[in-house]
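Omission of a single protein chain aside, the complex is shown with its protein chains in their original locations.
Up next is chain A:
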Amino acid sequence: MKITALSALVFASLAGGAIAQTADQDLIERGKYIATMGDCAACHTQPRGAGKPYAGGYAIASPLGTIWSTNITPSREYGIGTYTEQDFSDAVRKGVLKDGTHLYPAMPYDAYAGITDADMKALYAYFMHGVAPVDEPPAQVTELPFPFNLRFSMAAWNLLYAGGKPFTPDAGLNAQENRGKYIVDTLGHCASCHSPRGLLMGSVSGQYLRGGSVGPWYAPDITGDPVHGIGSWANEEIATYLKTGRVAGKAQAAGPMAEAVEHSFQHMADDDLGAIAAYLKTVNAPATASTPSVASRTDMGQPVDVEPGIRGLFPENAHDSLKTGAELYSGYCASCHQPNGAGSRNQAYPSLFHNSVTGAASATNLIATILYGVDREAGGDHVLMPHFNTGSYVAVLTDQEIADISNFVMETYGNPNAAKVTTADVQVVRDGGPVPFLAKVQPHIPALMATGGVAAVVVLAGVILLVRRRRIA
């Protein structure tokens, strides 16, 4: 078995050297599970069979250009085949490669810093022995423009935001909650999306898991807050959501969360999903368990029949007659979501009321769902809601039509107090989401550098690259 030489390296510290093959195999299997929890494949494997496992070549959008994931198979020439466990640990936990190159924080090493030594050992064993080497480089290599090609600048960012220590249990939490916290904060890297980022793209104090933008999507508050978060959900519902990507009458996973369910959560052990749920419920939990006076975002809205207001107003051979949000909703949405917004009986087409998307304070995720659809494979089911963006197979909707439908749906089935959607809002989502402050100032950076503030700018240049994953269509 080819494993032998390298396993000697892995287990060098163990006395006797007589490692049973089954023990190797167990470690590799455990490492495989940890790689799944960390969702390494989401970035390092091209989706839906387009590339070999962990051979890289997946495109990650950043405001300054595309970052291409690398080959992390044990190929000695093109992958990490020559890495020691320490080299591997430094890359995963500190974002520093064997040759000293700094990674961009598209790789969530700030979260992975918390991985325990035992898990790191298993992860290393898996990548060295459980993954087939792919002796070819990814087709594309990251080449960001000056000054963002100055990778050493990341060292400065790391001083500010990264460099955490391996996870240690929180004395205030029980064993299950601590297990959940470990997954949420390290391997699951939930905060990478679900916590807001400040001007320097670092996490904002006090806003842990309170929600943040992910490209065109909004990753909502997943704390135990019963109004703004998921405190009103049963633990079993949270686990079901992570396992299947949906909970009838509450929420469905789309966008990057659908990918996380597809690649990672659905493969986790039920105990671990239960632990995540238990821990999330402790974050920002109310001091006393009382029923809040305000509806949570999953409890908003009610069925309203669109038919009486629109039926029969136009002849049966009308042309270009659909103008209002209600008319457009009826024509484009009601065949699946039903004229009263209740969805299909089995909720394969979900209800639009009692839905975290329409109950949210902002219509961002509703707009994103219309523009990008839902594409999720979990538990053997492939869910596809078609998108209505350019190139849609079903229909291409204009910014005005999407704004009208969104306003109708939010007012009728969701949160009537949500901010009204304008065509400009739709355009922002169509263009990939709000542009971070640092990307806005980027055009001025070369001038700033010429006039002196080099150090500060280099820090800026680095932090701007902390991007959240977004699939490039």
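As a working rule, a residue touches a chain if its C-beta (ideal position, glycine included) is under 8 Å from a C-beta of that chain, and two chains touch if they have at least 3 such contacts; residues count from 1.
One rule holds for everything that comes next: contacts and distances are computed from a predicted model.
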- Note on the structure: Answering from "GMC family oxidoreductase", "Phosphopantetheine-binding protein", "Sugar ABC transporter permease" or "Modulator protein RsbR": the UniProt protein name of the missing subunit is "GMC family oxidoreductase"
- Contact partner of the left-out chain, one of A:232, A:264, A:284 or A:330: A:330
- Item | On chain A, residues whose C-beta touches the chain left out of the figure | 310-312, 314-322, 327-328, 330-332, 335-336, 344, 348-349, 373, 375, 382, 384-387, 391-396
